[in-house]
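Remarks on the structure that follows.
The complex appears here minus one protein chain, its other protein chains still in place.
This part shows chain A:
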Amino acid sequence: MNGTWTLTKLALQRERFIVPLWLLLLVALTAGQVKRYATGIPDIAAFAREMAANQALTAFAGEIPSATLAGMAVWKNADAIYTILGLIMILTVVRHSRGEEESGRAELVGAGVVGRLAPLTAALAVTCGSAVLAGLLTAAAMTATGADVAGSLAFGAAITAAGLVFAGMGALAAQLTQSARTAIGVAALGLGLGYVLRFVADGGGLAALKWLSPQGWSHLVRPYGDDNVAVLLISLAFTAATLAPAYRLLVRRDLGHGLIPERPGPTASDRLRSPMSLAWRLQRGLLGGWIAGYAIAGLVLGALATSIEEVAQQGAAVEEFFHRYTASPEATMTDAYLWLIALSLGYVSALYPLLALLRLRNEEISGRAELLLSTPVSRARWVAGHLLFALAGSVLILTAAGLTMGLVAGAPGKVLAGALVQVPATWVLAGAGVLAFGLLPRAAAAISWAAFLFVNLFGEVLGPILGIDYWIARYAVPYPNLPMVVSGEPFTATAILIMTGVTAVLVAAGLAAVRRRALS
């Protein structure tokens, strides 16, 4: 354990901007929601009844813990907080344990006066510490809004518990696999499974399933209602059950190795013969993951569409919702829901081409681009290989979701068209990614994420939830300009042609910039 404190300080130093940032965002989420409900909703009990009747919303957000201001704010945000915090925990713990080891820095540290257990312990100290902080700060912020103290503490505990569970899962995954990326994948699978179990439990009325999901345990606390903190003992036990084998593995294995060994690969290769085939090798994992994820999302979200009509068309909130996502009075509530989902899939899909294109930057920083470009491969061909995946991949993932969702919802043609119409808007983001990589390579990652967040925050799906006036969206974000082909608007090509043209211009400018600049 020697050196744990030193390593913890080092990790804190590296996290000094990131942790405060997400802490602030997570803590502000629920407390801000209380304020918004307090001013915007005159009769909270009626609102709670209206929401509880909506099965789709129950699936997404879970059961309403209590029909109070604070209870509704928790209902609105808790599920997202548990899952996002879980993801942050996984990324952080893996970055400071397996990530360090993979980069070879751990070897440097291991050669110093640092105990074997110190790196993992330091990584866990930082992650779990920030989870505790997230819980305490949320409890304090909620109390400050005037909410009940016991309920606020229960909510904070539920948040911390969700964080601990996934920190443990990440720590274990980091010991099992040899690469950080695989470790994140394994742990994220657990996170996704927990999400789906909880979703199905609340959406499908299979309450027992909730007991199998880490997010479910935190949901079962029901802050401001039952304040059933005892459930969290399961979370703590689960965390302990992941940490014990993680430490056992750490003691036994060699530095740099995992439990799941690397298989030897082929001696030679006939398929790898062009920058395109190399791009395929580098991109196929990411693309496959997105296609699978989108197909599953389409399945689940499509299944919900069949239960939509039961929701009575009443109340101002529902009317406003209807107005936002339909283009004709003949459109049904189901149409509005399907368009909302198609749009949501579109907004999220914007991340895929950006991530695919950031691989280029990664190739450049690592020096692998230097090796590749010392062969007769031109820069344009190199970029084109990855760009092809970014563009065609966007089509594929949206097709996957459109197909599964359409089939389950019983309107295959319409839904597939609704998903595919998102493609040109997603392409605009891809164009922005290429331009960023060409002009400002050092800032490319930051620009890509900022563009994704901007489009989502100001778009018509997240924007209204966050209280941003989404009518700005038409001018700054591509998606609101798409024809609502699912909910009553006839297909028109104008917006689509313009977006495709904008993409072409952005890509051309980006390619020209890549050709002109120095490679680092």
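Methods note: contacts are C-beta pairs under 8 Å (C-beta built on N, C-alpha and C of every residue); 3 or more make two chains touch, one makes a residue touch a chain; residues count from 1.
Following the convention adopted for this analysis, contacts and distances are computed from a predicted model.
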The complex's invisible chain, by UniProt name, from "Rubredoxin", "ABC transporter ATP-binding protein", "Aspartyl/glutamyl-tRNA(Asn/Gln) amidotransferase subunit B" or "Cytochrome c oxidase subunit 1": "ABC transporter ATP-binding protein"
Residue of A:G146, A:G367, A:G410 or A:G501 in touch with the missing chain, whole complex considered: A:G367
Residue touching the undisplayed chain, where the options are A:L85, A:A201, A:L250 or A:L278: A:L278
Option touching the unshown chain, where A:S179, A:N228 or A:T332 are the choices: A:S179
Residue numbers in chain A that touch the chain omitted from display: 102, 178-179, 262, 264-270, 272-275, 278, 281-282, 366-368, 370-378, 381, 518-519
